[in-house]
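This is the structure I want to talk about, given as structure tokens.
Every protein chain of the complex appears in place save one, which is left out.
The chains carry the letters A, B and C, assigned in the order they are written, with residues numbered from 1 in each.
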Amino acid sequence: MTWEMLVGASVLAATLRLATPIALAALGGTMSERSGVVNIALEGSMLVGCFFGVVVADRSHNIWLALAAALLAGLLLAALHAYASITLRADQIVSGMALNILALGLTTYLDYEMYGTTGTPSDLVAVPDLHLTFLNGIPYVGTAIGDQNWIVWVGLLLVAALQVFLFRTVLGLRWRAVGEHPRAAETVGVNVRRMRYAAVLASGALAALGGAYLSLGVAHSFTDGMTGGRGFIGLAAMIFGRWTPVGALGASLIFGYGNALSTSLQGATVGGVRLPVQLLGTLPYILTILAVAGFVGRSRAPAADGLPYETEGHA
Amino acid sequence: MTQLQQPATTGPGTESPAPSVGQLTFQWAAGPAIPVLSVAIALVIGAVFVLLSGNDPVAAYSALVQGAFGTPYDITETLVSAIPLVLTGLAVAVAFRTGLFNIGAQGQLLVGALAAGWAGAQFATLPGFLLMPIVILLGITGGAFYGGIVGLLKALRGVNEVITTIMLNYTIVFVMHWLLQAGPMTAQNAFGTPASTPIGAGARLPVIIPNELVLFSRLHAGIFLAALAVVVFWFLLWRTPLGYQLRAVGLGARAAAQAGIDPALHMVLVMAIAGGFAGLGGMIEVSGVFGRVYDGFSSSYGFDAIAVALLGKNSPLGIVFAALLFGAFVHGGAYMQSHAGISSNLVAIIQAFVLFVIAAETLVRSLTRRRHGRKPVEAIA
Amino acid sequence: MKRILAFSLLAATIVASCASTSTGTPQASGSSPTGQHLKIGLVTDIGGLNDKSFNSLADQGRQQAQAQLLVVTSVTESKQQADYVPNLTKYAQDKNDLVIGVGFLMQNAIWKVATQFPNVKFAIIDGAPTDDAGAVKNLPNVANLFFKEQEAGYIVGVIAATMAKNKVGAAIHNTVCSMGGLPIPPVDRYIAGYQDAVKTVSPTTKILNGYSQDFVDQQKGIEIGKSHIAQGCDILFQVAGGSGLGYIQAAKAAGVYAIGVDADQAAVAPGTVITSALKKVDVAVFQTIRSVRLGTFKAGDNSFNATNDGIGFGTVDAIVPADAKAAATQALADIASGKITPKDTVQVK
Partner (left out) sequence: MSASPPIVEMRGVVKRFGDLVALDGADLVVQEREIHALIGENGAGKSTLMNVLYGLYRPDAGTIRLRGQEVRLRSPRDAIASGIGMIHQHFMLIPPLTVAENVVLGDERSGPMLGERRLAARVRELEDRFHISVDPETKVEDLPLGLQQRVEILKVLYRGSELLIFDEPTAVLTPQEVDELFVIVRQLRDEGKTVIFITHKLREVFAVTDRITVLRDGRNAGNLLTKATNASEIARLMVGRDLKPPAARTPVQSSGTALEIRGLQAKSDRGAEALKGIDLTVNAGEILGIAGVSGNGQSELAECILGLHEPTAGTILIGGADIAHDDPKRTRERGVAYVPEDRRAEGLVLAFTVADNFILGKQDHAPFSHRGVLDSDVISANGDRLAKEFDVRPPNARAIVGNLSGGNQQKVVLGRELSEQPKLIVVNQPTRGLDIGSTEYVWERLLEQRARGCAVLLVSSELDEIRALSDRIAVMFEGRLVATLPAAEATEERLGLLMAGHTEGAPA
């Protein structure tokens, strides 16, 4: 085992790449739960984002349309969740689970119908990497961040923007108020339902951006179930990050780092003993548990998180 | 002393109680009419999808039903598919009853299976009356241990169980790869199917339907263990002080605490119990179906379990029915594909709609409740 | 259901007499036009029809048979490992003439079901009937369809080594690498043959190997790929299903070369995928169905290897020099003649 394997520039670069989809999902979760709606359909939103982004990229050869389609798909799935949990006051967990299953079934089904034998085409338009050539000469930094995908940077920007939005703007204040005490917000004229709809839709779009990153930014193709549970890990990152965008990013980075290590440590030996490659795979998960147990401990959810809200006037 | 998930309150009043993750209080007591209706609505929506895919919904559903219940063999296979779902469904439900969201039934099932598979192979030569209890016990203990970790981390460090269960689910998948591909449990068998050494004959759950009755049935004695587990679940929760305590913590942690029921302790207990149910499920699959542990033999029992528990309203009978429904979907879905040429993924879509409509059922319920005049608690003052 | 049946019958009748031109399959001329329609069932493993690997290839073989032979076929996807037995049993109960299981995970299931239905023929891809104790028990009604993956790996290894040695195109670092999904034998046999070829053809070439620990997740494949490329690797051989597509994508993004697996993956990334190590599951399925049709069904081991065109290499990209291609063709011939026996255990882990 060498330092290069643990903290080399390429490990950092991989950390960022691997953290990005998690962070986007976690960001989506944060926005939704800050308004008081638990959205465990993030995984589903990511997956439909992956798939429909690829479909439209294939049909239109226009990356902007493809991205828009990805976001729209995630948003539409979230809209179902919003309708169920806000309008119908359905159980938010059940609805979210249902939509995850739906997303997996639907994308797998359509993928087979559309690309069953051939796979998605090889000439898909994609979201390019951003080559920061001026960093080339700088050791470490150039390798670490010089060739990241555009969506990585957009994701980082979104973290900053949403942190400011939630905690420094008027709308953010109302957003949080609705998640903490919807009655109080409503008595001062904040439209709880509209706010929550916006939040859930936003969360779907954010998760779908994470999906689009995977399919259009990274893989340039679609395979069934390619999100591989990142939406759920994003959920964990949201809680670990204490329902703040910056916290969610931090949690995602820890997870991404563990994941990067499980790659970089392959072949490494400790005291002459080779690390079994299978066990390296546990690194990101164990690292996350240790991090949460070690220095974060309990975190408090928004007070009204997961509670359906009944507008008084209709009683 | 204990950390509670109750929202902090300002003045003396709090929000009126509303169902939340931890407070799924509704029961099948209100009768199965609404779930049955929900399933029907979901089937209609599913039919639209079948139509859109260019197939005949009537043919599809008749193949689905025929595949699941068409012959005695199919019925026994539907039961075989339902057994692990019953156990993992109980694992999710018992935690829900104490206010915890156990996404970890999947991992707990795998640990139970590994523990049972290890014991069954390690003591393979023991006679059944000795070996079977050991294997059952190890399966339960393995799952309970893995679930208990979640409870302990929550009790001691306040770690949200959603995080731990998700992470532990993934962790065990990789540990299992190692154990069964290149680790201490790996069997030396032909062409390297990653699997453990076969368990001894005494650790096998016998098939309970003789060939003369149903030819080649796989229905094994695990169904009795599953039935017993359902009874234990019911008895534990509604007939024992411990169950009372678990439900009290789930529905009112602070009230339970002041009455001398330590929520932290009960969170550990309930996660161990949940893990025990799931672990037993893993043991049953190893002893009743496979005879050894195959790497990755369970891809989704633990996740379907969440749907099963929710669909079954966390009640014993509800879980049995929900597991049977999902078992029928699994087994009948295969037949639908081979005989009606309909993608098995459509079954997943229909399952999703069943759940979704169940979720939206709250609407129906709240409408009926409103009509019967249960006023909002704060409405009068 | 009837509609589908009727349509396939019609199609089968029309096509049955036509000579096949695809994928070097022997012609279906032997089929008797007056014979009964055979019923064939195919059971995938949990990878499903959409795996773009052996399940998908097996299904192509089935469809080809449906089109060219006088057979009625259907397919069932397995969702869990516990489904193998009932899915095979249902086909046997429904009086299929041949039931094909895809993948070594079904070895025990095929043994169980085949012993119960001695009058039904079975075939298993990548395996042999295995009893509950894990011992291989050949059965008179089961054909075991084996592939010598190490031979396919060896041949593409020859191409990779030749290019690396001669520093062709982007391959300038004299380093080649491979990535498996998990270190399990069917994966490692490919990698073993590949490494054996490189060591034989170009002993100075550096060899790297890694595992994505996954057969689905593309991003993990990409990360291994990036890590390999950073270490100088410029020819990447993937043996990891969907995850391997990510490995190819990493090569494409870096402008280096990749080698596909199982199916011909040239179309995945033209210009990047220089060739593919083929494991002709479709051929094996088609031939087995045909053998039932012809009455030449052979129980026990059926090896698909260099001698019978069961393995091979796929479309060779234009960048590959003629000498490399010639060396590969020669290696194929040498393996077929027994001059070369590729190793089947991985040397560079």
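Here is the rule we go by: a residue touches a chain if its C-beta (ideal position, glycine included) is under 8 Å from a C-beta of that chain, and two chains touch if they have at least 3 such contacts.
Model, not experiment: these values are computed from the prediction.
Looking at the complex as a whole, the chain kept out of the display touches A, B. Set against the missing chain, the residues A:132, A:156, A:184 or A:246 yield one that touches it, A:184. Contact between chain B and the unshown chain involves residues 1, 6, 8-14, 17, 23, 25, 238-245, 247-248, 251-252, 254-262, 370-381.
Touch with the hidden chain on the side of chain A covers residues 168-174, 176-177, 180-181, 183-190, 303, 312-313, 315.
Basically, only the chains that are shown with their structure count from here on.
Listing every chain that touches chain A and chain B alike gives C.
A count of C-beta contacts for the chain pairs A-C and B-C puts B-C on top. Chain B and chain C have Cα centroids separated by 36 Å. Chain C has residues 48, 182-183, 213 in contact with two or more other chains. Listed for chain B are residues 174, 177, 181-182, each touching two or more other chains.
Considering their complex, residues 38, 80, 84, 88-95, 97-102, 104-106, 108-109, 112-113, 183, 229, 232-233, 235-236, 239-240, 276, 278-282, 284-286, 288-289, 292-293, 296-301, 303-304, 306-308, 310, 312, 315 of chain A touch chain B. By the touch rule above, chain B contacts chain C in their complex via residues 56, 59, 63, 67, 71, 73, 77, 80-81, 84, 174, 177, 181-182, 187-195, 197-198, 215-216, 218, 285, 289-292, 294, 296-301, 330-331, 333-335, 337-341, 344.
Contact residues on chain A toward chain C in their complex (touch as defined above): 10, 13-14, 17-18, 21, 108, 111-112, 116-119, 122, 129, 214, 218-221, 223-226, 228, 259-260, 262-264, 266-267, 274, 277-278, 280-281.
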